[in-house]
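Yeah, one chain of the complex is gone here, protein chain that is, but the others are all in their spots.
After this line comes subunit A, so read on.
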């Protein structure tokens, strides 16, 4: 009786390569599960960049000065550019499945592909645009900074370009928030309201805490060196980086229980509503349907442009 080996020789060699610190390229052999995890991760990241342009785009026509209008336009343009970069990385991975960017967009519209919780939220004031740049992009860079060490080289190379531009986005957001913090009582109140509104979404951004056990997906992604830190480790890093800065502006974080343990340095905090999180990422957030609708309409109305561009290449 022959016994089925747990992993094939090829897979054992693949894992050995990862342990040596080798990075994997698109045309290297890889386990199907590795490919599936990467496609899932990178597609979510790609559509989140594209959907992430929409909340801030709402403030392009209403930016308070010409300078701010130019800067926020540049940022929105960068985010869409990041989406394009990541879609290319995903497309190369999906090639053996015969899938393309059209499938990514169809999956997004059909609700099969999720985008980050933060981009389902409303942006009623200019301070929301500031908080997105300062803290949402700040949170994103903590996650993406970890992913720079991802074992899949094309994703890591894309992230190097993305993280560099995010550095500009964060300072753009800091500049808006500092100006409001130093402004009139009304401007300060607007900034405080935006922070209060965004705080739970910022904590949700890193995903549910692991408690004592890791999910199968997470274990696999750690083993594949796709990620190197848990959701909770990343959230803790966010607290350490931003809590004192937020407080130095005299802003109140809407969580009276938030405190750092003097010995372990661990932050204790009020858990956001994780049921609400699941509703939001399943497209039942405050602005989910409007933004998906806008993206769908734009996609349909732009069909002729894609068709013309495809023909131009064969002239």
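Convention: a contact is a pair of C-beta atoms (placed from the backbone, for glycine too) under 8 Å apart; a residue touches a chain by one contact, two chains touch by 3 or more; residues count from 1.
Quick note on the criterion: contacts and distances are computed from a predicted model.
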Among "Response regulator receiver domain-containing protein", "1,2-phenylacetyl-CoA epoxidase subunit B", "Urea ABC transporter ATP-binding protein UrtD" or "Acetoin dehydrogenase E1 component alpha-subunit", go ahead and choose the protein name stored in UniProt for the chain not displayed. "1,2-phenylacetyl-CoA epoxidase subunit B"
Using the touch definition up top, pick the residue from A:84, A:160 or A:298 that touches the left-out chain. A:160
Hey, which of A:16, A:33 or A:182 is the one touching the hidden chain? A:182
Contacting the left-out chain: of A:62, A:95, A:244 or A:296, that is A:244
Interface residues of subunit A toward the undisplayed chain are 22-23, 25, 64-65, 67-68, 70-71, 74, 153, 156-157, 160, 167-168, 171-172, 174-176, 178-185, 188, 192, 244-245, 247-252
